[in-house]
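Below: one structure, written as structure tokens.
Excluded from the complex is one protein chain; the other protein chains are retained at their positions.
== chain A ==
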Amino acid sequence: LALYFHSGEREEKCIIEDVPTDTLVIGNYKVQRWDIHKQEFLESAPGLGMFVTVTTPSAEVLLSKLYGPQGTFSFTSHLSGEHIICLQSNSTRFVAFGGSKLRIHLDIRVGEHFLDESVVQAKDKVNEVNFRLEHLIEQVHHISKEQNYEREREEKFRKTSEETNSNILWWAIVQTLILISIGIWQIKSLRDFFISKKLV
């Protein structure tokens, strides 16, 4: 697990994943806590866990579980769209102590399983190729799903643009008509007014 970032003890950090429907998303994380006495991050902190919450684009919660200091979580999307993955530690310590932070290592894979080279190497030749081919098929399916999703979104985009276009056109016509009719009304109204006041 390579990439990491820092977070406050009770802070919730969220990652957004825009995925098509029926897509498997796998996340791998490791969390370490800063030890004030040793002035370094502990390799493993007992009792430290992370709440992982996954929210779908329609704001329903897909996954909400407590995992240990190191773990793997996965979910399959039912809807296409932006899913929000949030991580929050279960620490009950008071934040007032200050100087306490967490180091979170994170890796998220969309549409395909992690390909662990050491696992692949351990299999015999035929199974290894079989395994690799299955992984490739998974990848290709994911590409195909992404393309379908892209088609959906492009259609939505095009609809929005066309709506904007017709909006502008329609409002321009309406406003011009209003302008003309109000102009006529103004002049008529004033003329009648001045005539009635015997000024003209």
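Heads up, the rule we're going with is that contacts are C-beta pairs under 8 Å (C-beta built on N, C-alpha and C of every residue); 3 or more make two chains touch, one makes a residue touch a chain; residues count from 1.
We adopt the following convention: contacts and distances are computed from a predicted model.
Hidden chain, UniProt protein name from the list "Adaptor protein complex 1/2 subunit beta 1", "NADH dehydrogenase [ubiquinone] 1 subunit C2", "Exoribonuclease, phosphorolytic domain 1" or "TMED3 protein": "TMED3 protein".
Note on the undisplayed chain: of the listed residues A:15, A:36 or A:61, the one touching it is A:15. As for the chain not pictured, it touches chain A at residues 1-6, 13-18, 106-108, 114-118, 120-122, 124-126, 128-129, 132-133, 135-136, 139-140, 142-143, 146-147, 150, 153-154, 156-157, 160-161, 163-164, 167-168, 171, 174-175, 178-179, 182-183, 186, 189-190, 193-194, 197-200.
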